[in-house]
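Down below is the structure, laid out as structure tokens.
Missing here: one protein chain of the complex. Every other protein chain is in place.
Going by the order they are written in, the chains are A, B, C, D and E; count residues from 1 in each one.
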Amino acid sequence: MKISILVNEGPYQHQASDSAYQFCVAAIDSGHEVSRVFFYHDGVNNGTNLTTPPQDDRHIQKRWSALAESNGVDLVLCVAACQRRGIVDEGERDRNKKDAINVADGFRISGLGQLIEAGIESDRLVTFGD
Amino acid sequence: MKISILVNEGPYQHQASDSAYQFCVAAIDSGHEVSRVFFYHDGVNNGTNLTTPPQDDRHIQKRWSALAESNGVDLVLCVAACQRRGIVDEGERDRNKKDAINVADGFRISGLGQLIEAGIESDRLVTFGD
Amino acid sequence: MEEEYAGGVEKKFIYINRRAPHGTVYPLESLETVLIGAAFDQDVSMLFIDDGVYQLKKDQSTESIEFKNFAKAFRALEMYDVEKLFVEAESLQERGLVEDDLLVDVEVIARAKVSELIDQQDVVLSF
Amino acid sequence: MEEEYAGGVEKKFIYINRRAPHGTVYPLESLETVLIGAAFDQDVSMLFIDDGVYQLKKDQSTESIEFKNFAKAFRALEMYDVEKLFVEAESLQERGLVEDDLLVDVEVIARAKVSELIDQQDVVLSF
Amino acid sequence: MSTLNIVNKSPFEKRTLDQCLSRIAAGDAVLLIEDAVVVAAAGTSYETELKSASASHKLYVLSPDLEARGLAERSLVDGFSCVDYKGFVALVTEHDRVHSWL
Partner (left out) sequence: MSTLNIVNKSPFEKRTLDQCLSRIAAGDAVLLIEDAVVVAAAGTSYETELKSASASHKLYVLSPDLEARGLAERSLVDGFSCVDYKGFVALVTEHDRVHSWL
């Protein structure tokens, strides 16, 4: 089956992002296709490359980036949520005159339409939040 | 009176940061001293300078920075929370080998001891969270 | 942000709104998603249950908390052909609200009908 | 992160823990704050009520969810001279737990005594 | 030596207000802010619980948050007083400590 995921919360504060990740790994292991993970609201904070969690703890952003690389999962950050939270790619930096870029490898910033499209094109949409 | 504030949530997702700000303004208007606002957990996300909220919406980070400038309020971001969330100043950038700095004007990154100290030295500590 | 979708698939989407407005950003984001989603020509319903019914309360005034007052935007839904707004009767009653307290025309349904409505959908989005 | 405080003031701090572990980061952060705060030589109490009592449950195993298992750190509190751990009896009972289910020695108090404990404090930190 | 208790979630959503009311001392005050303000309005199924709480506690509600939720015109449950943010600050200073029930 083709499964898409919606993540509403940032890393470390709530278990939502962890649960979503573990679900994705299990879905892929079970032979399903996880086509897209859409990060909405505080969920976009999963996509900053500026985190340095303690060495004995999981690295949530890197886990997501690795999943994109190894399994071609499309990691999409909601652009409006990124603007409110401070997640910036090259385009957003230029458009909003910011000094830095912090979007992590494997994530891309795009519109809410990507969530609707995931709902249409996937067999199931599973939401993880607070 | 000397009042300190603890903010546990980031901007826009929960009302906590807004409530804390409105409380600070009212406290200062009432003749009290707001000596420190300590940002903990997702609260550290208030201190990124990379946000671009919609033009017709409030700019939460800039409001805080202005409060620091006009009233000398000490805005402290918990260092361990910053590391997990991706808020970086010059020292953190060098220490953790990051490519960017995103801490906003008027905020400083420091340890949890600053929260305890605020509890000891203030007449009241008021917490805003989820 | 213009997006087009020419896939030709029509699915039934339901947006479930269960929180009071302003305490969290979810109610605002629900409305934004519905408005953006309108371009995709899907079958869209919005359901308001539990504290979600407060989102439709008349007379919201957000000036003193400096928030955007998005309540008015519910009136724009009709222009986007989003016309299926359901409100649960028991949620209104528990909160001392009546249909006349609401900003827009809605269909009031009994709690016992909620599962039926949800079980007709292809995609459930909860806010 | 070494911090020292030589202000000479001693205040009574209470840390109130009301959430189950792992679903949110607050329980972990509560413990971190207590451990850091120990350097300040204040009078520290920790109170576990509602779902907070699950934080002290024995046998927590976080390997399959890849979380740090911070439960063991409760055993270190004694070394930091944090010895006043209070657990509400009713919170245990509602959850089918008994004192023997807990990782560390605690003082079990009745719900009716909770307000008395809190009203003795200077600073309340809730997690 | 009384405590100002702050509750910010609707009791229809979270049990915080119940959990607070079951544990505070006579003379302690309760302030409802953010989404918790909805039950300060009369006519909800939570009214009885609040009326009995008002016998032993001072109850306050933050008016800017009531206005934001379209409830400023409603009559309040007996025993509630409205405060603005300056009134909130005054409550903080008049009580010995503040306990936010999160």
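In this text, contacts are C-beta pairs under 8 Å (C-beta built on N, C-alpha and C of every residue); 3 or more make two chains touch, one makes a residue touch a chain.
Model, not experiment: these values are computed from the prediction.
Within the full complex, the chain left out of the display contacts the shown chains A, C, D, E.
For subunit E, the list of residues touching the undisplayed chain reads 12-15.
Annotation for subunit C: contacts to the undisplayed chain at residues 16, 18, 26, 49-50, 111, 114-116, 118-124, 126-127.
Touching residues on subunit A toward the chain that is not drawn are 1, 3, 8, 15-16, 19, 22-23, 25-27, 29-30, 32, 123-130.
Throughout what follows, only the chains that are shown with their structure count from here on.
Chains that touch both subunit A and subunit D are the following: B. Identification of common neighbours of subunit A and subunit B yields C, D.
When chain centres are defined as mean Cα coordinates, C lies farthest from subunit B.
For the pairs C-E and D-E, the count of C-beta pairs in contact is higher at C-E.
Rounded to whole angstrom, the centroid-to-centroid distance between subunit A and subunit E, based on C-alpha atoms, equals 38 Å.
Centre-to-centre, using mean CA coordinates, subunit C is 41 Å away from subunit D.
With centres taken as mean Cα positions, subunit E sits 26 Å from subunit B.
The residues of subunit A that reach two or more other chains are 12-13, 41, 54, 80, listed in rising order. Residue positions 25-26, 122-124, 126 of subunit D each touch two or more of the other chains.
Interchain contacts (touch definition given at top) occur between A-B, A-C, A-D, B-C, B-D, B-E, C-E, D-E.
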